[in-house]
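Missing here is one protein chain; the remaining ones are kept as they sit in the complex.
Order of writing sets the labels: A and B. Residues in every chain begin at 1.
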Amino acid sequence: MYFINWPAAPNAAIKTSTMKQFIVFVRKEFAHVLRDRKTLLILFGMPVVQILIFGFALTNEVKNAKIVIADYAKDPAAQQIISKIEASRYFEVERSVMRAAEIEDAFRQGRIKLAVVFPLNFNHALLHENSASIQVIADASDPNAATTLSNYLNAIVQDYQTDMNQNLSVPYRIITETRMLYNPQLKGVHNFVPGVMALVLMLVCVMMTAISIVREKENGTMEVLLVSPFKPLLVILSKAVPYLLLSLVNVTTILLLSVFVLKLPVNGSIMLLYAESILFIITCLAVGIFISVRTNSQQVAMLISLMGMMLPTILFSGFMFPIENMPRALQLISNIVPAKWYYIIVKSIMIKGLGFSAIWKESLILAGITLFLLGVSLKSFKIRLA
Amino acid sequence: MRTIRFLLQKEFRQIFRNKTILAMILVMPSVQLIVLPLAADYEIKNINIAIVDNDRSPYSARLTSAIVASGYFRLTHHGTSYPEGFQAIETDAADLVLEIPAGFERNLVREEEEKVLVAVNAINGMKANLGGAYLASIIRNFNRDIRAELVGPQTVNPFPAVEVVSLNRFNTQLNYRVFMVPGILAILVTMIGGFLSVLNIVKEKEAGTIEQINVTPIRKHHFILGKLIPFWVLGNVVFTIGLCIAWLIYGIVPLGNIAVMYCFVALYLLCVLGLGLLVSTFCETQQQAMFIMFFFMMVFILMGGLFTSTDSMPGWARIVSEINPVTHLIEVMRMVMLKGSGLTDVLRHMAVVAILAVIFNTWAILNYRKTT
Partner (left out) sequence: MIQTNKLTKRYGSFTAADAITFEVQQGEIFGFLGANGAGKTTAMRMLCGLSIPTSGEATIAGFDIYKQTEQIKKNIGYMSQKFSLYDDLTVTENISFFGGIYGLSNVQLKRKRDELITRLGLGQEANKLVASLPLGWKQKLSFSVAVLHEPKVVFLDEPTGGVDPVTRRQFWDLIYEASAGGVTIFVTTHYMDEAEYCNRISIMVDGRIEALDTPRRLKERFRVSTMDDVFYQLARGAKRGD
């Protein structure tokens, strides 16, 4: 049998140990999280895998494009051009004298992206009229590849022309000197790493927080917590804290990988980067809380945070497709996607090396979104209880 | 056989009764299919350019007009100081800066040669490439015109020229949306199939109703079939809705045979659902299941060729993308819808997906233990 010690002034005791209570809650949440090995594996492994994929597998560059060259001309000039094309890393060349119908078939089977035809009279035209033409047929179902490949082909032919005209002096030349800033080798990673950070943080935080809260609702344990003398706000915040720390670990992982494996340095202040990351994580947690207040089933919470947010976050953050290309209405929508602002912030700090003065506006917007979401969530929460 | 009928009755009843989930299954993909292709546009237009004109001559003015008239560029800054122009890049007001040096026209005419400087914000590699290429091409054309004026008219083209005549097959409008819609539809169908099937079994595990099933003489493969079929039907429904949206909103009418598409989607769904079932046999909670599935989805989507081409991947990545079912779905959707490919053309893709389907489903059945 035990005896219960009633404190002399119970209210005072509770007030002074709110912090202690909070820590108790946070500890419990940590226990939940750390116990689930499978989820932890994915939580920490996913950013690594994504960085690897983006860093080494994906690129916007067009290369190794399968094309076919149909050479009807069979003359040395044509051969020179063809050699240049074959030497280019953009193309994987198959030589085959195909007719139009066969080219169509090859397109339909997805075997080639482009066909180059040197017509029969190529030699004749070049000799007698100083002007010959080559036909390029592109599979424009992928318009970008078609345009880019056609451009590259054009450039190769231009190159050939310049070579041809080497010996003849061409007067009045304008020479364009081009300098690539921030990313001299045009490495795709510069775009992707900030984007991956935004994506991973957003999806993980939103989903984990939402599920964690909704699960307690489903189990009925939420009611137990709410009936206790602890403020509901504390309960909710305690659920968010472990994921804040986990996400910071993820940020660190991504930065480490980025600097040492991808050789993409952090040009600006790391402290600032972490501070802004914390801000963004809190925004995402707020989104998660917002979702959880409105749903009662884990399944719905999960479907919304994953299915509902995966593609939109990828697209509206601006790291895959430039936002200025989008129709006006969508550009406006992208303004409420927190990932978009964070992406700009990370790019500015990490790649351009700028300071807070350049990103105070974006930070303010993130803070505003956070406060708004938390405010609305709290209100909904209180309404439910009343 | 009868058992399957009862299983299906139960599953469908449960699905239709859950109005929220049903709405999400039908509405979310539809909304995304309507909105997202509008956002996904790789076409590079509206490149912002800052021109620093230190010459202020007729030539530099002409060059500026040529650049603006090309339609590729938006002139956002026109000044005389390079630092200002550079600042435009820092603040993202401009994507590139063209600096025309003082004495441009005079030097070009007198010395027959002059330099201009272009600085490009290369964070977005593709934009930088294309922007640089367009600018170079405009300058080249301008150069050619000036040269023609200065050298005088010629009857014969003194310099041999090879011209490239381009022809575009399929999607002659070069409409990027037309390219993205089948891809996005593929992703949405995959997500529905994958997420729903994985949640379903795990939910029964969590609720304990799966024990009740395990205690009955239900055969394992009947049970799995009973779980596969309802979501297979749902997947097809979502696909059909997607096709309708593609037609109504984007005016995309499949060039090829719709039957071929349905044939492939039928097979594909078996594959994705099988993966979902397989994952669910490893998980105890819905959260785990969702997370693991999410991980696969993420990898599949990124490596599937939706955003970047699979051709430009390094060897090892291409192998991964080859065994990625999503790659094949996206390919087939694009091929049949945009190019009119037929059954024989997509046979290779069907074979890969069929093998994957067999592997996933068999593994799932083997893994599912009524007795632990």
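The criterion applied here is as follows: a residue touches a chain if its C-beta (ideal position, glycine included) is under 8 Å from a C-beta of that chain, and two chains touch if they have at least 3 such contacts.
In this text the structure is predicted, and so the values were computed from the model without any measurement.
Displayed chains that the missing chain touches over the full complex: B (touch as defined at the top). Within the full complex, the residue among B:V215, B:I319, B:L347 or B:L366 touching the omitted chain is B:V215. Looking at chain B, the residues touching the absent chain are 2-3, 5-7, 9-10, 13-14, 17-18, 207-209, 211-218, 370-372.
In this text, only the chains that are shown with their structure count from here on.
In this assembly, the C-alpha centroid of chain A lies 13 Å from the C-alpha centroid of chain B.
Interface of chain B with chain A (complex): residues 20-21, 24, 28, 32, 35-36, 38-46, 89-91, 108-109, 112-130, 132-133, 135-136, 139, 142-143, 146-147, 150-151, 156-172, 174-176, 178-179, 184, 187-188, 191-192, 195, 199, 203, 282-283, 285-288, 290-292, 294-295, 297-299, 301-303, 307-309, 311-314, 316-317, 320, 331, 334-335, 338-342, 345.
By the touch rule above, chain A contacts chain B in their complex via residues 36, 38-39, 42-43, 45-46, 49-50, 53-54, 56-66, 77, 81, 104, 107-110, 113, 126, 129-148, 150-151, 153-155, 157, 160-161, 164-165, 168, 170-184, 186-188, 190-191, 203, 207, 211, 215, 297-300, 302-304, 306-308, 310-312, 315-316, 320-322, 324-327, 330, 333-334, 347, 351-352, 354, 358.
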